[in-house]
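Every protein chain of the complex appears in place save one, which is left out.
We just call them A and B in the order they show up, numbering each chain from 1.
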Amino acid sequence: MSTLALPELANIPFVSADQLQPPAGLPTGVRVLDDFLLWRGLPQGDLSLLQGAPGTGATSLWIRIVQGVHSQNKWAAWINGDTQLFPAHLNNYKINLKKLLVVKEPKDQEQLFWLLQELITSALFEVIGCNLKDMFLKNHQLQKLKRLCRLHKVALVFVNQKASKFVNPLFSLMIHFQRDFITIQRALHRPTPFNMAGSMIHANFMHQFKNTARKLLS
Amino acid sequence: MRTLCINLKTPQESSSAEAFLLLSPRVQFRFPHFIFVDITTTQHLLGGELGCLEKALEIAGKFSADASAAIADTAPAAQMLAKWRPSHVSLRGKEQESFKGLGLDALKDLEGLSPWAQKKPVEHMIDFFHTLGVHGLEDVLNFRLNSLRERWGDFGVLLWNRLHSQDAQIISPLVPRDPLVGYGYLDDPIGSAPLLMARMKVHLDTLFARLLGLSRHAQRLDVVLHCEYSDKRYSLSIEPVSPTRDQNLFEDLLFKKLEQQVLENPIREFEISLFDVPEKIQQLDFFEPRDSSEDRWRRLISFAKQSQCEMGFLQMEASHFPEQSFRLVTDWPEDFNPRDLVERQDQALQIKSVYAKGLAESPRPSLLLEKPQPLSAAEVQKLRFVSSLPSERIESAWWQISVQDLKNRDYYFALSHQGQLLWVFKDRINSQVYLHGYFD
Partner (left out) sequence: MGILTNKNLPISPSRNLPAKPLPQARGFVELIGRTNFSFLQSASSPEEMVEKAMELGYNGLGVCDLNGLYGVVRGFQAAQSPSHFTTLPAAKEDFHYLIGTELTLTDETSLVLIPMNKQGYSHLCEILTLGKRQASKGFSKLSLEQIEKYNQHLLCLAIPPWSDDRYERLEKIFDNRLYLPLWRDLTWESHEFCKQGFALEEKYQAQLFVTQRPFMHSVERKPLFDVVTCILHHTTLDEAKNKLIQNGERCLKSMEDISYLWQDRLDLVEKTVEISKRVEFSLNEIRYRYPASSLPAGMTSSELLRDLTYKGAEKRYAGGIPEKVLTQIEYELNLIKDLQYEDYFLTLKEICDFATSKNILYQGRGSAANSVVCFCIGLTAIDPIQMDLLFERFISRERREPPDIDIDFEHSRREEVIQHIYEKYNERHAAMVCTVIRYRSRMSIRETAKVFGIPLAKINAMIKFMGRDGISRLLDPAVSKEFGLNPEQWKMFLALAQQLRGFPRHLGIHSGGFLITQDPITEMVPVEKATMDGRYVIQWNKDDVDCLRLMKIDVLSLGMLTCLRKCFDLLRQHKDIDLSLATLPPDEEKTYEMIGRAETVGVFQIESRAQMNTLPRMKPKNFYDLVIEIALIRPGPLQGGMVHPFLKLRQNQPTKIKYAHPKLEPILKKTLGVPIFQEQVMKMVVAVGDFSPGEADELRRVMSSAWRKQITMVGVEQRLKAGFAKNGISVEYAEQIYKTVEGFANYGFPESHSASFALLTYASCYLKCHHPDVFTCCLLNSQPMGFYAPRTIIGEAQRNGVKVAPLDVQTSDYDYTLEEKDGHFHILRVGLRSIYGLPAPLALRIEQARKTDGAFKDITDFIQRTQLPRSILLKLAAAGAFESFNTNTRELIWHLESLSLDQQSFLWGHPKEQFELGDDEDEPEHLPFESNWDRLRREYDSKGYSVEAHPISILRSYLHGKSQSLIAQRYIPYMHSDDLKRFKTKTKVRVAGLVSITQRPPTAKGMCFITLEDEFGFMNIVIHPEIYQKYRPTIYTRSLLEIQGHLEKVGGITNIRAERVLPLT
């Protein structure tokens, strides 16, 4: 019986140490967050969930990521929930409106799912943000999206206004925004939950507010 | 003069010649299935005569399966060679050499733009040559004109001229007249979308080939499906975001529409009509050449538009009120930075100031509500205002009597109970407090 034809030992591609590095994600610009996360930013080709009442800072984190993406001249997309993305806010952040596709609120969940698939498969976008009011997707749909994201190397970020304590394993990164602090509920290979002071995230967020707020208050 | 003749073997309409406009403007169709193209001046554009030949065959492939083509000096010789010596390119000026080895029956095809009045005289001539023991076409070349004239009169003279490439036939430039319409009749009516799509694909190929030839873009594609048993008709209309010649985009959109269409009973016949517009060369941005991403983006937006889902870029507008200061556009947005209008006359200047140019830099929330949402007194009580002085006061549109919208607002920053930073305004007329956006 002929021996099992094994490939020659020499030409087996052994994995070198640096290849074992985790895939580099999209840097968020917040040093604390970047150092803590595995992918030095948002996972590329994976789902992330930012939870928090509107106005607690979830969208601005996504905007900082898009800022990074646009600095490399790449595309980003955003799906509006009941509130609209306001361009006047964006032009203080060197966001290139020519490279940011905005989609009006989809009518129903099924159309949202179809839309997400189309956006991912079009392989145009590095990061896709989706603002959800309550139309949350079912697990099988999330799995399919996860597979598509991995295939097309797209970072899909859900911004959910209704925070739920249940940690869904499908999301490789979940961040919960509260009043004054931010908890990372789930991050691959990282001890979570991990709390951070809100001001660190907002250190230079809303720069118009930092000192003027003080001015207004006095 | 060099003529390319394409023999499509299956009868076609005269409009199919439009597809070959790609090769040269001088194209002429002759019933039943011959297309003559004068490529003397344009053959160098397509990579020489062989290039023309391949391109012709490739286009002809869309019209009939086994099309053949040949190139010769005159049209009759080109037609004869296309039939008897497919894909043959005769030498320039010496097309008679390529007649070697052809039988006398080839004479029947020596027609060019004007066919033989009747076939009978040709057969008589062939029989007579046979009786003379002449079987090859090159031997016929040796006969002198007078002898053919004595024997067969004008017909003889015409044949001699065509043989010796003396019959001058000019191919005039094609003037497209027929509309871009395709019609299909199904003997066995079809109900399933993929099968219907396959039958329609043939027609789509010819239509888009003609479109390519005319170098025009398709703006809209209308398909009307007639049902078998009832006179019910389904009409589908495909319109991408901007006019394009991208055939598979149209096919995908059509297929998507067909799938959504619930066919009550099978389809007996269908009509396809294509609305074309002149080509609009769109140079988007000098530093950003039209790359494939632009086509992919158009494709995406066309798909979304068809399924009633608004998608586009944010275009900033100059307006006092936040909700009117941006809109969604499907085309590239211009960048917007308002400045004073300065008129210069060799260093002397006159400034006409734009008073509200500071609005573009004022702090705006990242998320804006569709419609400002009135807050109840209790909610307002719960809010904590950053300052009792409004951060901005916007008064405008006092002249629009008819419109009832809010014209006089004082904007504040407020901190809600859950730590949300809100953008709230108080209407100074009905002193009602509204929530307008979140500093998310």
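Following the convention adopted for this analysis, contacts are C-beta pairs under 8 Å (C-beta built on N, C-alpha and C of every residue); 3 or more make two chains touch, one makes a residue touch a chain.
Please read these numbers as outputs of a predicted model, since none were measured by experiment.
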item: Sole contact to the chain not displayed, among B:Thr131, B:Ser235 or B:Gln347; value: B:Gln347
item: Omitted-chain contact residue, chosen from B:Glu13, B:Glu361 or B:Asp405; value: B:Glu361
item: Absent chain, residues of subunit B that touch it; value: 317-320, 338, 340-343, 345, 347-359, 361-363, 380-381, 383-396, 398-402, 410, 412, 415, 419, 421, 426, 431, 433
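Note that in this section only the chains that are shown with their structure count from here on.
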item: Centroid distance [mean C-alpha coordinates] between subunit B and subunit A, Å; value: 38
item: Partner subunit A, residues of subunit B touching it in the complex; value: 285, 293, 296-297, 299-300, 303-304, 307-316, 322, 325-326, 328, 332-333, 335, 359-370, 386-387, 389, 391, 413, 416, 418-422, 437-440
item: Contact set on subunit A toward subunit B in their complex; value: 53-60, 63, 75, 82-92, 97-98, 100-104, 106-107, 111, 114-115, 118-119, 122-124, 131, 178-180, 206, 208-209, 213, 216-217
